[in-house]
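With one protein chain removed, the remaining protein chains of the complex are shown where they sit.
Chains: A, B and C, in written order; residue numbering restarts at 1 for each.
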Amino acid sequence: MIDEELVQLLTPEGERVSHPEYASTLSGEEILSFYRDMVIIRRLCNESTSLQRQGQLALWAPVQGQEAAQIGAGRALAPMDFTFPTYREHGIAWCRGVPPEDMLRLFRAVSNGGWDPQKYRHSVPTIVLGNQALHAVGYAMGVQRDGAEEAVLTFFGDGASSQGDVLESFVWAASFNAPIVFFCQNNQWGISTPMSTQSKIPLYHRAHGFGFPGVRVDGNDVLAVYEVTKRALESAREGGGPTLIEAYTYRLGAHTTSDDPTRYRIDAEVEVWKHRDPIERVKSLLVREFKIKTSVFDDLAAEAEALALKLRDDVLAMDRPDPRSMFEHAYAAPHPLIDEGLRDMVELGVGGGAH
Amino acid sequence: MIDEELVQLLTPEGERVSHPEYASTLSGEEILSFYRDMVIIRRLCNESTSLQRQGQLALWAPVQGQEAAQIGAGRALAPMDFTFPTYREHGIAWCRGVPPEDMLRLFRAVSNGGWDPQKYRHSVPTIVLGNQALHAVGYAMGVQRDGAEEAVLTFFGDGASSQGDVLESFVWAASFNAPIVFFCQNNQWGISTPMSTQSKIPLYHRAHGFGFPGVRVDGNDVLAVYEVTKRALESAREGGGPTLIEAYTYRLGAHTTSDDPTRYRIDAEVEVWKHRDPIERVKSLLVREFKIKTSVFDDLAAEAEALALKLRDDVLAMDRPDPRSMFEHAYAAPHPLIDEGLRDMVELGVGGGAH
Amino acid sequence: MATQTMTMAKALNEGLRAAMEKNKKVLIMGEDVGKLGGVFRITDGLQKDFGEDRVIDAPLAESAIVGTAVGLAIRGYRTVCEIQFDGFVYPAFDQIVSQVAKLRKRSDGVYTMGLVIRIPFQGGIGAIEHHSESPEAYFAHTAGLRVVSCSTPNDAYWMIQQSIEHDDPIIFCEPKSRYWEKGEVNLDQPPNGLFDAVVRREGTDVTVVGYGSTVKTALRAADTAAQEGLSLEVIDARSLAPLDLETMAASLTKTGRLVVVQEAPHTASVGSEIVAALSERCFYSLRAPGVRVSGYHVPYPPTRIEEDYRPSVDRVLDAVDRVMGFDS
Partner (left out) sequence: MATQTMTMAKALNEGLRAAMEKNKKVLIMGEDVGKLGGVFRITDGLQKDFGEDRVIDAPLAESAIVGTAVGLAIRGYRTVCEIQFDGFVYPAFDQIVSQVAKLRKRSDGVYTMGLVIRIPFQGGIGAIEHHSESPEAYFAHTAGLRVVSCSTPNDAYWMIQQSIEHDDPIIFCEPKSRYWEKGEVNLDQPPNGLFDAVVRREGTDVTVVGYGSTVKTALRAADTAAQEGLSLEVIDARSLAPLDLETMAASLTKTGRLVVVQEAPHTASVGSEIVAALSERCFYSLRAPGVRVSGYHVPYPPTRIEEDYRPSVDRVLDAVDRVMGFDS
């Protein structure tokens, strides 16, 4: 256990541990399907990194190390819940059904979003740190006004927890008793800024100061993340108001493919966290407790591989958009400057897609 | 006692009570001088309200009911400490030595500030809710870099406690262990917004979530406010980092002279708080314990009266500024648009002061 | 035709009421908008009639007022945010520029940013600092937003309803110094499209463009100028982004002379845009350069001297003289 306050149901070695308040409700089949999601997300993430290295993406924000946090949270959602992600929630997007290629449109720099947020009930990525937390509270206020039994789940990092918008969202969530769960992935770093610059004490304590519960969960333990998130979402749906979940985890990779973490963190730290790998511990459990055979794992790896290859194909097929598309959807209604810009562009002979 | 967490050393009836952590260190003479400050501030405030009613001020932000909070805090300051007020800290300004007429320049609409903030070590009033909390933390970071044994005291209201800037200032103060005390006057209202809209739990709890101490003090008990603030300032000066003080008090008057509180709050509430008047309870103590004679109170009242009359004279003598003064101090160095504006104004025949 | 005389404040109140009656998804949110009815009483009585769920008293945080309105828009609501005074919109600037203005685009048209941000703007009421600002240029510059301003009770009544119905996010600037002035409101039909400029007074010598508070200043200047035999055409821009350049250009083709009157300082302002855009459209008609009468390039002064900062009739007339003095 990393600290006593941490909710953990599975040790890094894959041993079950009991917790006074939470117990795993998952069957072996379900755990295997969680494992599958994590394996796929890691594989897709690796593929994306190499696509970026090969010049096929402008940027990539890896999720390695945070698979349990995201799959645990994402699988705890009910279909009608709504999610507000940052730029790194690939695992959540996966759970919501967003096609992998859509997740990469932003990073291929062919879209500022990438998917239909209403269709998947998963908002477009928010890059400005913290902005989405307020959107989530507002959406939750809408849910309240509709009298719907739905919850909202929003994501931010340890770094973003210092932004005024995140902190104001705590004030509002408490004030309106909004059906929202704040999911903070404390991956210990905000680019080069260590967690200790944002707070000297665990982040989940913040919630208490605003008058709602905060829980720290082992973010590398998919069983624990699932139970904690599920309970918080249920509470939100039932009128119990907001919860802050701090998923204590680690960003195994670089901040993004533009980042060079060797400048600011030591290998030893990364090594420690590699031993806490979120995927390995579930595998141990599956092997030991549920006697899952090697062939099953091999099949899943093959499935992930196939998805990665498909992703690669899909990405390579993503053409440069028609420049004229920049004028679409900037406004809902006709606007003279849109007409003027489009006319100028066409007169300049610009148009058409890939080149 | 209003609630168990509240630090109180003097009941509304003027009886001393003991507290496990704080004891009054003040002599009778000192208490009398605190009483004097409160009486004067109330009198000056009433004078300002009537000046406004008579059309001599554009606006006035009354401080009635909050005299103990402000004089208790203001008197706890060491000369080299620095303070960052809102628009309502007339009692603090008084303690810092700001001439009363200077406090009214803003409200007579002849200045956007009113006094020399470096001379009195009391910053200019901040009207945009919460902005000053960050200035205070920055100033405190400067104190740290100078290796000085000084503390910074900043003020905000229950309403402003919801602003991102105030909340970010908590993050920074904790992160840098800055020598700062946050003094929140929870006067129960932010214009028409009740405290319950900002938080369902007492505000001082917020500090704990950010990793530093928070204390709730009876803001109508000048003895308690003084001790709590003094200790927090000392701790800051000695490297103990930030403290949040929530002074639980009440705005007896309107938000400002433009406000009509009958639209949103009931008389009964005001009546309850009138019985907790911060001045009366000290007077009871002075009479009973220190046998202060009526003539002394009469003399103080007369002194306050004289100051009020002088204030009135000073305000009436404040002429409309020369319009050309708007170009002064907008920039430190020459600027073509300043020269151009001034030239245009002079060509239009504008200039000179009162009319 | 049902008409009624009322103040601009009342017209806004009635316009909001009409919009709320028409569409259950319309909400009002802001500081003190409930029991108090807002510091200018624009929302007076609405919470009583529509309930606390539709007229929402906000905690004191502007970024959150706008940020939650974005979330409500995603959920299908249309929130009218009240910013208490112009100088307090800046804490919400990030949400407005990075989210309100861009989310439709980012979502490829899936999200409708149905929200209106009402800002009592400009000076003239003798307030203290931050209560008299003219922030419209910041929003006009921002792609993804639209910015409008009313100058009469009739426009106030209709433009607020048109803004709420519109599918793009709208910054709605209300000239607070005109809140208490009365005018006729036609309750049957809107006078114009939301983005149309309107000729308030016809004239032949100089085109004077104003908006919000400065329309009246321009009309007064036209009165005075008329006595000196000069005929000013006064245009109320109404929409600051997009600008109705057609209406302005038509006037300029006739007069050849342009004066723009605004309270904001002139650098990179709406006035700059009007002058620059019309100098391009009307190059051959222009008999003098377009001239701006603006607030000076200083922080808004203490209000005992604000009338020397705000464009006065004298300053407008001085500008008119200047453009008349050019010969070409």
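We take it that a residue touches a chain if its C-beta (ideal position, glycine included) is under 8 Å from a C-beta of that chain, and two chains touch if they have at least 3 such contacts.
Just so we're clear, the structure is a prediction, and the values are computed from it rather than from any experiment.
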{"item": "Hidden-chain contact residue, picked from the options A:Gln8, A:Ser111 or A:Thr249", "value": "A:Ser111"}
{"item": "From B:Val7, B:Ile41, B:Ala109 or B:Val143, residue that would touch the chain that is not displayed", "value": "B:Val143"}
{"item": "Residues from chain B at the interface with the omitted partner, ascending", "value": "84, 111-113, 116-118, 123-124, 126, 128, 131, 133-146, 164-165, 168-169, 171-172, 175, 328-333, 335-337"}
{"item": "Touch list for chain A against the chain that is not drawn", "value": "58-59, 87, 105-112, 127-129, 159-160, 162-165, 190-193, 197-198, 258-260, 263-264, 320-323, 325-327, 330, 335, 337-338, 341, 345, 348, 350"}
{"item": "Touch list for chain C against the chain that is not drawn", "value": "87, 90-91, 93-94, 97-98, 101-102, 105-106, 129-130, 137-138, 140-141, 143-144, 241, 264-273, 275-277, 279-280, 283-284, 288-292, 296-299, 326, 328"}
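Note that only the chains that are shown with their structure count from here on.
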{"item": "Chain at maximum distance from chain B, centres defined as averaged CA atoms", "value": "A"}
{"item": "Distance between chain centroids, defined by C-alpha means - chain B, chain C (Å)", "value": "36"}
{"item": "Geometric centre distance via CA averages, chain B-chain A, whole Å", "value": "45"}
{"item": "Distance between chain centroids, defined by C-alpha means - chain A, chain C (Å)", "value": "41"}
{"item": "Multi-chain contact sites of chain C, meaning residues that touch two or more partners", "value": "59, 61, 63-64, 91"}
{"item": "Residues of chain B touching at least two other chains", "value": "162-165, 197-198"}
